[in-house]
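One protein chain is absent from this view; the other protein chains keep their places.
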C-alpha cells in the first residue's frame, strides 16, 4: 500500500518571518496524527502571503512531492494580503465549492465573521487541496466537518488510500453502484 | 398554453455504452410525471462524459428543441471524467449558485460525501439547466428541495408555464410587487 504524503502549508507573513510560532500548522499536524490510522508522512511548509510562492509551493507538493492531500492554513480573509484562495484556484483543475460552504456553515455557529472566510478546495491531478482557516480554534471545527469526505475524494482522483480511526472521524465510502 | 419541453440528460460513459441501465434518467422522468400537472413532453438523451458533447447537447436542447428546463444527472463529482458542471457553466449566461448550495445541504443529511458534488444550475436564454447527482437515491432528495422554485424561475426567463400537484411539490410564485 502506497504511503500517503500529506502537505501542511502555513501561509502567514509573520509566522514565516519567525515573529510567532506557527500554532495553526502544528494543530493540523496533531489532528492528522490523531485521526489517520493508515501510514502517512507530512511535508510541512511555512511561507509568506505571496500568491506566486503559494502557487509554486502547492504545485511542488502536488506534482513533485506527490501529496494526495494538501491542507493550507491562513490567508483566506478579506484583507489585501489574503490570497490563499486565489492561489489555490489558480493551480487547481477543478473546484469543490461544497468544502467552503460547509466549513463556513459550521464556523458560523462559533462566530458571525465566518462569512468573511473565502476558504475553498480543489483538485490538482491526484491531489486534493483544502484551505483551512488561520485561527487554531476554527481548524478542528472545519476538519471535523469535511474530513469524513476526504478519503473517498482521494480515492476518486487516484491518490493514496487513507483510513481513519472511526471513533475520531468516520471516513465515508459509498458502496459502488 | 405552450406545452413545456423538458430535457433529461444522463451523462455517463457506462450507461451510454449500454453497460448498465440508466436508472437515474428514468428516476427523473418518473419524478416529473408525478409532480407536474401542466402538459409537457420529455426529450431524453444518454451521452458519455465528454465535455464537448455535453455542451453540444445542452445547446441543442435549449436552442433548437426549445426546452424550458434541462435536468442533467451524472458527472458532477471530483473524478477526472466528471465534467458536467464545467460544460453547464460554459453554455450558460448566468449561474444560480443557490441551487448547488441547497442540493449539497440536503444531500449532506444523507451522506458526508455530498460536499464532493459540484452540481450547479444556470440560465441559457429561456432555459433553466440544473445538474442533479448521479445516484438515483439522491435525485429525489435534490428535486424535492429545488423544484418549488423552478416554475417561477422559468416564468422569469420567459419559458413555458409549469404547474405542479400541490400535494407532491408546491410551486411557489411570489405575488408581484
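Just so it is clear, A and B label the chains in written order, and each chain counts residues from 1 on its own.
Simple rule for what comes next: contacts are C-beta pairs under 8 Å (C-beta built on N, C-alpha and C of every residue); 3 or more make two chains touch, one makes a residue touch a chain.
None of the values given here were measured: they were computed from a predicted structure.
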Option touching the unshown chain, where A:4, A:61, A:91 or A:114 are the choices: A:114
Residues of chain B (touch criterion as defined above) contacting the omitted chain: 94-99, 101-102, 123, 128, 146, 148-149, 152-153, 156-158, 170, 172, 174, 177
Contacts of chain A with the absent chain, listed as residue ranges: 77-80, 82, 86, 97, 100-101, 104-105, 108, 111-118, 134-135
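The rule we apply is simple: only the chains that are shown with their structure count from here on.
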Mean-CA-position distance for chain B and chain A (Å): 31
